[in-house]
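For reference, the structure I am asking about is given below.
For this depiction, one protein chain was excluded, whereas all remaining protein chains were kept in their positions.
Think of it as A and B in the order they're written, each chain with its own count starting at 1.
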Amino acid sequence: MATVEHSDGMLATAPDGGVRRRDFINIAAVSAAGVGAAATLYPLINQMNPAADTLALASIEVDVSAIQPGQAIKTIFRKQPLFVRHLTPAEIQAANAVSTGELRDPQTLAERTQEGKAEWLVTMGVCTHLGCVPLGAAEGENKGAFGGYFCPCHGSHYDTAGRIRKGPAPKNLEVPAYKFASDTVITVGEVA
Amino acid sequence: MSFPWAEPYQPKNGLTRWFDERLPLPRLVYGAIGGGYPVPRNLNYFWNFGVLAGLALTVQIVTGIILAMHYVPYGDAAFLSVERIMRDVPQGWLLRYAHANGASFFFMVTYIHIFRGLYYGSYKAPRELVWMLGLVILLLMMATAFMGYVLPWGQMSFWGAKVITGLFGAIPFVGEPVQQWLLGGFAPDQPTLNRFFSLHYLLPFVIAGVIVLHIWALHIPGSSNPTGVEVKSAQDTIPFHPFYTAKDGFGVGVFMLLFALLTFYAPNYLGHADNYIPANPLSTPAHIVPEWYFWPFYAILRAFTVDFILPAKLWGVIAMFAAILLLFFLPWIDRSPVRSGNYRPRFRQFFWILILDLLVLGYVGGQPAEEPFVMISQLATIYYFAHFLIILPILSAVERTLPLPNSISESVLHGEDKEAAPADLSGLRPAAAE
């Protein structure tokens, strides 16, 4: 039947075996449709990224002037808890006394604080095991076996530098990017 | 498939064969929109609009699901969440404008699709169910569009909801309880917004389901064509793929181009400024109008101004619903054996008057309820009902039609050069008989 031949005609090759110019137009049109469809996907996917108002809260300022040595505060950074801890000299000493070789995630206190500001330990309050909030930031909470933080979900113990010492968590508490805007104000979310 | 010469499905390779033996989906697609669906070879561009309506529904569902990721159906927060989409969500403005204008495009192509059916007699036997399922889709679209317009919770959203649900209040005895049941309160409020959001999300998928039935029912007799003469032999048809896929590809290109022009360069042209004012139950906008696609029906609603046995308000509501419902009976109202308007000179004249009439109804529907617009809407309403319920039954009994071509392929050859032209009114056959 004639119709059958027609449908074949579209895909038929020229007598010399190459792709005919006619077929090239069809291939180009289908390709253009493909490019258009792919380009359409971009806004459809990109819209799920954080919106501008969410990003606007991506950096916060924290006034640390009222935190006495030995105290810590809990605040919110990017919708997650943030611990700011004013270490006592004894806590700093305890943190520095540990040799990094015996740590699961070797880091020194100096690497986890800013230069000249070793008494300010700023970490996310998110256990690196499964995301619970560790205890130890508020007065009277269990600080764990190493005097830092203790995660009650699965028993991870962090030391005074927020490093993992015991329990299932694989990494130290995350230190977010932050800088000292002044002696008493830190800006979290911006690189120093 | 209905035609014995339809190409049976042949798996191209091992993978499709393996798949087809377990789930004959490739076979289904091949028979529905592939090389296995023989289609009359003489379809003109008006036969593109079914596919375009399907595309518009797809655009609405995709953009709608995405907007629902950011939209909040909660009082004033609804308005703010829409503005957050416009301002803060990455490319949110594009998605929202595409969704708002997509609704207009959906109605535009659907109306053209319906007019094509009216002109070429696509509603006639054996395609009555195709036509009726299509009308069900139209009704579902209207409900969906109305509820979607309420969601931004602007002034027009609020007052549109109030006025339209108020129509149900016109029903004797049960009107008020029904209205309160629809709203979930005494006026549009939080319950209204929540249920409209839920239904607005649900109905498009119901529409998609009815579209499957619509296409299924269509594939039993196969597509109609501009001559209205049924397919007689394999010569009359051509496989859907690649011929009509290629033609639909071009149609999609033109559609997307117009859609892009509207969305990017006049996104608020079809909207109403008042909907950028948050809903305020204490202040009615000076001039409440629905979206343009409801204007003809809105004009019919407002055309009844004087009590006549029943209250005028009730007459308006009855007439508005009757205006759509009467179309369900069209296959039995118009009994002319000739389908296509191309061979019905008198019918053709009345058809164009009807189109003009609908444009007039649309225009006055968008105008304030003042004279002379009310009188014009009354005249146009009279013609609308007279056309379908009085003129068509008489016409189909007395009209003298033109001789039909013996077959589609004969007519194709006669009007060969015009194959790709829109509905040809004079070229294919001479205009009037006298």
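Annotations for the structure displayed:
Throughout what follows, a contact is a pair of C-beta atoms (placed from the backbone, for glycine too) under 8 Å apart; a residue touches a chain by one contact, two chains touch by 3 or more.
The working rule: contacts and distances are computed from a predicted model.
Between the names "Peptide ABC transporter permease", "Dynein regulation protein LC7", "Cytochrome c1" or "2-oxoisovalerate dehydrogenase subunit alpha", the one given in UniProt for the chain missing from this structure view is "Cytochrome c1".
Of B:Thr58, B:Thr305, B:Gln349 or B:Gln367, it is B:Thr305 that touches the chain left out of the display.
Checked against the full complex, the candidates B:Tyr119, B:Phe243 or B:Tyr298 give a single residue touching the omitted chain, namely B:Phe243. Only one of the listed residues, B:Ala143, B:Val178, B:Met256 or B:Ile324, touches the absent chain: B:Met256. Although one chain is not drawn, its touching partners on subunit A can still be listed: residues 2, 5-6, 9-10, 22, 25-26, 28-30, 32-33, 35-36, 39, 52-53, 56-57, 61. Within the entire complex, the positions of subunit B that touch the omitted partner chain are 41, 80, 83, 86-87, 93-94, 97, 235, 238, 242-243, 246-247, 249-250, 252-254, 256-257, 260-261, 263-265, 267-268, 273-274, 276-277, 286, 303-306, 308, 312, 315, 319, 322, 326, 329, 332-333, 335, 371-372, 374-375, 378-379, 381-382, 385-386, 388-390, 392-394, 396-397, 402-403, 405-407, 409-414, 416, 419, 429-430, 433-434.
Here is the rule we use: only the chains that are shown with their structure count from here on.
Computed centre separation for the pair subunit A/subunit B is 49 angstrom, with centres defined by C-alpha atoms. Those residues of subunit A that touch subunit B in the complex are listed here as 1-4, 6-7, 10, 26, 29, 33, 36, 42-44, 46-49, 51-54.
By the touch criterion stated above, subunit B contacts subunit A in their complex at residues 5, 7, 35, 38, 62, 66, 69-70, 84, 87-92, 94-95, 234-235, 237-239, 241-243, 246, 249, 256.
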